[in-house]
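For this view, one protein chain was removed and the others were kept in their places.
The first chain written gets the first letter, and so on, giving A and B; residue counts start at 1 in each chain.
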Amino acid sequence: MTANGSGFLAEPPRVVAAGAGFLAEAIRSQAAAVNAVDWRPPIVDPDPLFRVLADPRRREANSAALGRVLASRAHLVDLAPARDALRLEAGVLLHAGPPIDWERASGPLRGALIGAALFEGLAGTSAEAEKRLGEEITLVPCHERSTVGPMAGVVSPSMWMFVLEDPSTGQRAYCSLNEGLGKVLRYGAYSPDVIERLDWMSSVLGPLLRDAIRRHGPYDVSSTVAQMVQMGDEGHNRNRAGTLMFLRDMLPHLAESTAPPRDVAAVARFIGGNDHFFLNLVMPACKLALDAARDLPGSTLVVAMARNGTDFGIQVAGCGDAWFTAPAAVPEGLYLGAYGAEDANPDIGDSAITETAGLGGFAMAAAPAIVRFVGGEVPDAIRTTQEMYEITLGEHPLYQVPVLGFRGTPVGIDTTKVVRTGLLPQINTGIAGKIAGMGQVGAGLVRPPIECFIQALDALAAEAPELAVPRS
Amino acid sequence: MTAVLTRQEDAGLVGVTGAASVAIRPLLLGQPRQLAVLAAFPSAIYLTTGDGVVVALVGTNAVRLPCAVVLGSELPDLLQVAAQHATHGASVGTGGVAVGQLRVEVARWWLPMPPAPPPDSTVLSRGLAALSARLSVQQHRLLRVVADGLRRLEAAVRTRDNRIAADATLNLLGLGPGLTPSGDDVLAGLLVGLHHLDWSRGVDAGRSNGRLQPPISVIRDAIATRVLVDAPTRTSTLSAALLGHAARGEAAGEVTAVLNSLCGRRPLSPALMRLLAVGHTSGFDMACGILAAGRALLGQRDPGT
Partner (left out) sequence: MPARRTATAGAPVIRFVEVRPGAYRDSVALMQVSRDLTDLDGVSAVLVAMATELNLDMLVSMGFDRPLKAGPNDMVVAIAAEDDEVLARARIVLEKALRGEHEGRARGLTGGAGTADGLAQPVARITAGALNGATLALVSVPGPYAFPEAVDALDGGLPVMIFSDNMPLEQEVWLKAAAAQRGLLVMGPDCGTALVAGVGLGFANVVRPGTVGIVAASGTGAQQLMCLLDAANVGISHCLGVGGRDLSAVVGGGSTLQALDLLGADPATEIVVVLSKPPDPAVAELISHRASALSKPVVIGLPGDTFPDLTAVAAAVLDAVGQPRPAWPRWTPSNPLPRRSGALRGLYAGGTLRDEALSIARERLGGISDDPGAFGHVLVDFGDDRFTLGRAHPMIDPTLRADQLGRDLADPATGVVLVDVVLGHGAHPSPATSIAEVVGEAAATGEILPPVVAALIGTETDPQGLELQAQLLVDAGVRVFLSHAEAVHVALHLLTGESP
């Protein structure tokens, strides 16, 4: 007989009740405390749910997974071209989202791939690029090379990458540099000025930042993220404070470089003029954290959510490298200028890694300014974060939301809780135009298809060992 | 679901249910009796039959007096309900309490005392040490006269001096300001402490200072008798009624929780926190009375003497 069990007889119970309302009402009528759960049947079969929940490895695996995610710290240690940092081979292009082939790729992704092929010298014209992309160029998801990319997320060997490292594990993650707004590669534009900008980024921006970082020493990205969350940023759609803090910290070291002052100024102007620059540091920091939790058999924690403009894919800690995919939805929100929903491309980008790590839509209560931009009101922002607590395993001690009493953001999406509650992770995202090169047409909210999580549940159930008496 | 409405013909009545102390079961189930309002607060109404009997309707966050019905579900506006008494009257009996347009029926019964058995002396000693330590860091202090009176009473209980105990009791009755005077509260705490912390189980226990001790019930009953006889004329109706309950070992829920802690059944801190939150100083005063009872039972001297 353990000490814990006897406690509940000593006092009138405080009940949490799921199910028939009259039972909770009867308890309330006796002046006893009862919290009624708003239960509804899950949309999955009870059997896979049973097998996964009864998996004897589950609790410890999830605990270990969450622990690793929470313990992760990201430092920017270097910059280098992808061919060096990732050993990215010639003839290979990385892209955002789950695996996809050229035939199924949407407009923005195709445009970005064409642009990357031109930039890399794999083709001289767009027509030639299209041919080679259809035949011989290999397309690989960024995620499979410890990389993440926003929007189309295309990476080619000559592109310079941020190199992030967790000092306690030595693990690394990478991301390209953010080009800015308007007609840019990541939205599928491939005109000459796009290629020109990519050239400048590889010849000036990347090297100068590398030198600055090497002078500065490892830059604590996690710490900046923790601060920016308390300054109205959420790390996905709003990165202004983070960008400014990064620029502030880099500027002295940039200024001390031997590069011509004109170049230093251009770099400063470039970073300062792009409110999303820091996104490309937040994303790999999140990737680092979630990669630490990969390959824990029995764990139901989601380690990746990513979109390639056609499919939405998730990965789960207990299912190794498997992708669980379904058609991506078109985000709902507000449109810029004369654009409308008919111009929008389905959801695209690896930036949902921020939500996967407890930022972005999950931290919306810390960034109420963003909510009007996506068509909501302030109470919606707070409510969104609060709802996400119910589908996650824990709270992030670093990312604290002032308006919720400095409570940590919800982190560690649990596949079983998503399918049981029907509450899907809320992603806060930019909307790409469906024609390559159109650029950003709006910003809004989107959720993954529940089919991804149902597939993941079935895979976890298939992995679960035959039932025996549970160990814990 | 309130069956009250299925039985009442009147419209405009609000039927609620609550959890009632078994100490007032005969009152609740007996023949109907008129009630007058003694005091009304947003979360409690105190009512009296006029001959010393008090019944309270309280919300879940108000003090759970031993004569209370704790209301479940939504708490009605009790100040408004009390005001309705002028036009609609109030009564108790035949299964519940009616005040104004409010009808309260019993949906649960609770015991206003901790379960037997009392603790063993080691557990009690440890509990009292913790209680004493925590009370000494409170910003409350007993009124000088009350502290002196309690000290005297505690010594009398320890030495089983019935005469001095009765005299000290009389001097504490009604002493101090407040709805329940401080002197009454320490007396109540002492009485329930003597009822429920008797580690010797009432059997003629061992010795104190080499002398045989009569069972604690003798001196406890002497104090109780003094209280029952004299309280009605020396203090408020409410306080006299609560003292009556204490004389029978019936205590508020918050007091019962602390007694349970002293018996080692639950942590002391949270229970004590809740007791200390009762009234302005009532909770603190009762806690002092309980401590005095415990020390006297163990034959320990009050360190202040």
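Just so it is clear, contacts are C-beta pairs under 8 Å (C-beta built on N, C-alpha and C of every residue); 3 or more make two chains touch, one makes a residue touch a chain.
The model shown is predicted, which means the values in this text are computed figures rather than measured ones.
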- Candidates A:Gly19, A:Gly91 or A:Gly121 - the one touching the absent chain: A:Gly19
- Message: Can you tell me which of B:Ala36, B:Leu111 or B:Ala133 touches the chain that was removed from the display?
- Response: B:Leu111
- Query: For subunit A, which residues touch the unseen chain?
  - Reply: 1-20, 22-24, 26-30, 32-42, 46, 49-50, 53-54, 59, 67, 70-73, 168, 382-383, 386-387, 389-390, 397-398, 403-405, 407, 416-417, 420-423, 467, 469-472
- Item | subunit B, residues in touch with the chain not shown (by the definition above) | 1-3, 6-7, 17, 19, 22, 25, 29, 60, 95, 105-111, 114-117, 263-265, 267-271, 273-274
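Here is the rule we go by: only the chains that are shown with their structure count from here on.
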- Touching subunit B in the complex: which residues of subunit A? 7, 10-12, 22, 25-26, 28-33
- Note on the structure: Note: in the complex, subunit B contacts subunit A through residues 1-2, 17-19, 60, 70-73, 107-108, 110, 257, 260, 265-266
